[in-house]
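One protein chain is absent from this view; the other protein chains keep their places.
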Amino acid sequence: MTAQSNRAAATKSVFGALDRFGDQRVLLSIAILIALPWLLPSQALAVNVLIYGVVVMGYNLLFGYTGLLSFGQAAFFGCGAYVTGIAIGRYGMPWFAAVASAVVVSTILAAVIGVISTRTRGIYFSMVTLALAQLVYYVALQASSFTGGENGLRGFTVDRISLFGLQINFLDPLNKYYVLMVFAAAALWFQSRILNSPFGAVIEAIRENEQRARACGYDVERSKLLVFMLSGSISALGGCMLALHLSIVPLDILHYQTSGMIVMMVLLGGARSFFGPFVGAAAFLILEDVISLWTPHWQIFVGAIFILFVLFLPKGIWGTLLETLPIARPRR
Amino acid sequence: MSGELLRAEGIGKRFGGFVALEGITVSFEAGQLTSIIGPNGAGKSTFFNILSGALSPSSGTLHFKGCELNGLPQHRFVHRGISRSYQITNIFPDLTVHENVRVAAQALSVRYDVWRNRARLAELGARADTALHAVGLLDRRGELAKFLAHGQQRALEIAIALVSEPELLLLDEPTAGMGPEETKDMVALLERLADRRTILLVEHKMKMVLGLSRRILVLHHGRLLADGAPDEIRSNPEVRRVYLGQSEGYG
Partner (left out) sequence: MDLSLIIMQLLSGIALGAVLVITALGLTIVFGMLGVVNFAHGAMFMIGAYAGLYLASLTGSFWWGLLLAPILIGAFGMLIEFVLIRRLYGRSIDDPLLLTFGLSYVLVEGVRILFGSDGIPFPTPSQLIGVVDLGVGFFPRYRIFVIVMVAAVLVLLWLMLEKTRIGLIVRAGARDPVIMQVLGVDIGRVWLAIFGLGVALAALGGVLAGPMRSVNPEMGSLVLAEAFVVTVIGGLGSIPGAVVAGLLVGISISMVALVAPEMATIVMFALMAAVLLIRPQGLFNVRGRVA
């Protein structure tokens, strides 16, 4: 009995800490990601969870924490991937420079899309972000000399990575996983930092009550633009990881179905929770893997399950778990 | 006490063909509590929204401490020293009581900092607690705002407006929807606040206003009907005519 309650308490505190403010949630999340290749049935799945987890985490900043339902996150995910690939393949940049320039370019793209879309509110915002992201898709489709058009971007491969003088064979899946995990760790740390920052309080206030936030003295539009850019830059980092991982960038990455998938993942996991995006990415990808074992039409089930989540479990797996286990989420 | 704080000159507001306000010229001294009263649809809320920057006037000018306010976006009004509360409870429901006030305090100093830890901005937290203490909510600071009773939410609303140390505090029907007990607490709170601050109050409850205010403005059909000390207003024949037969409702 005592053992059991001890274990329950331990579980609670682990779950709680994963969402708690401060550095411990970053460290715990990283610990889970380190163990991930052994927790999941395949390493291929683990690396995808890692990548999509980062993309969705960036999106969660916008949707979960600020309450802005964008349907255009694929634009930044895709931009990060494309710029990484083009920088390496076309301009022969080293991988770290490629990643850095990809994040910068994507953040600028987010600023441009953000300036237009944050002028709108509510449903308009969702529609406009979707449309502008589709614009990026069609630009990539047309600029085929740069992007490879429908065939996707090819012709760049990173087979080894030098890190502090250390030559790492990037073709080895486990090496690749842990190199990419460094990116994920950096993203987790950055996200946690934003959430703990004064600006993190501003976006929460905007989510809770936009009118009141404005009356308190916040420039709501400018704050939305800033969070849009931050969110885009983190998702773009996920795009860089994908490009390094696959050595190709499929055009579909920019399609609004990808934006939709990101939305689904954040909802499956639990919007507005720190580790939820990784849970959501894992849930979605496992679902996809399992269902596609016996039917190629996995999307119909994913769609149906998503509908059920919207109807009955709007806080997602992780969010519901955090709520059901009575953890006093410390808030200040 | 001291000189003129806010001056409104010829303020008018139209919504399409509808004239909500016309030719309001009035000036407010620092350091007193002034009330604006009037029947429903008199233009009180419109006037209030103009004074707090939520609406821009169709005509006329606003001067605050000698500076013109016209064209200033709403979020800048707080920075100039004008802060407001709302008629309907308007708080951050899923944040704690303390965070509701702390985030309002933060708006004046740190807005776009994504790097520092907000917990380290201890001075803001202390200021929030001071404001909460002023409205009597300090012991509820850890609770989510949505779980407070209605009267306490209204008090929180005032703490949010108060924490920016406004030179002019605009309160829109702070006792709306309150029972007699809660109203009594709120009146006591307002009396305490009025000691040291310039407050502009929109209120429905005539009796309460007469007791609290140093000066009362009466709006009717978008125009200024009367302006004076409570005793003058009480005996003003036009005001009596407007409120005739409604006295019970405004008791």
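In order of appearance the chains are A and B, and numbering begins at 1 in each one.
Assume contacts are C-beta pairs under 8 Å (C-beta built on N, C-alpha and C of every residue); 3 or more make two chains touch, one makes a residue touch a chain.
Computed from a predicted model, the values in this text were never measured in an experiment.
A.B. asks: Among the chains present in the display, which ones are touched by the chain that isn't there?
C.D. replies: A
A.B. asks: Would you indicate which residue among A:61, A:128, A:230 or A:253 is in contact with the undisplayed chain?
C.D. replies: With A:61, A:128, A:230 or A:253 as choices, the missing chain is touched by A:128.
A.B. asks: So which of A:52, A:95, A:256 or A:318 would be touching the chain we can't see?
C.D. replies: Considering the complete complex, A:256 is the one touching the chain left out.
A.B. asks: List the residues of subunit A that touch the chain left out of this view.
C.D. replies: Contact residues on subunit A toward the absent chain are 69, 71, 116-117, 119-128, 130-132, 134-135, 138-139, 141-142, 255-257, 260, 263-264, 267, 297, 299-300, 302-304, 306-307, 310-311, 314.
The criterion applied here is as follows: only the chains that are shown with their structure count from here on.
A.B. asks: Which whole number of Å gives the spacing of the CA centres of subunit A and subunit B?
C.D. replies: Once rounded, the distance between the two centres reads 42 Å.
A.B. asks: In their shared complex, at which residues does subunit B touch subunit A?
C.D. replies: Those residues of subunit B that touch subunit A are 52, 54, 73-79, 83-84, 86, 90-96, 98-99, 102-104, 106-108, 110-119, 121, 125, 142, 144, 160, 164.
A.B. asks: Mind listing the subunit A positions that touch subunit B in their complex?
C.D. replies: 21, 193-194, 196-202, 204-205, 208-209, 211-220, 222-223, 226, 230, 331-332
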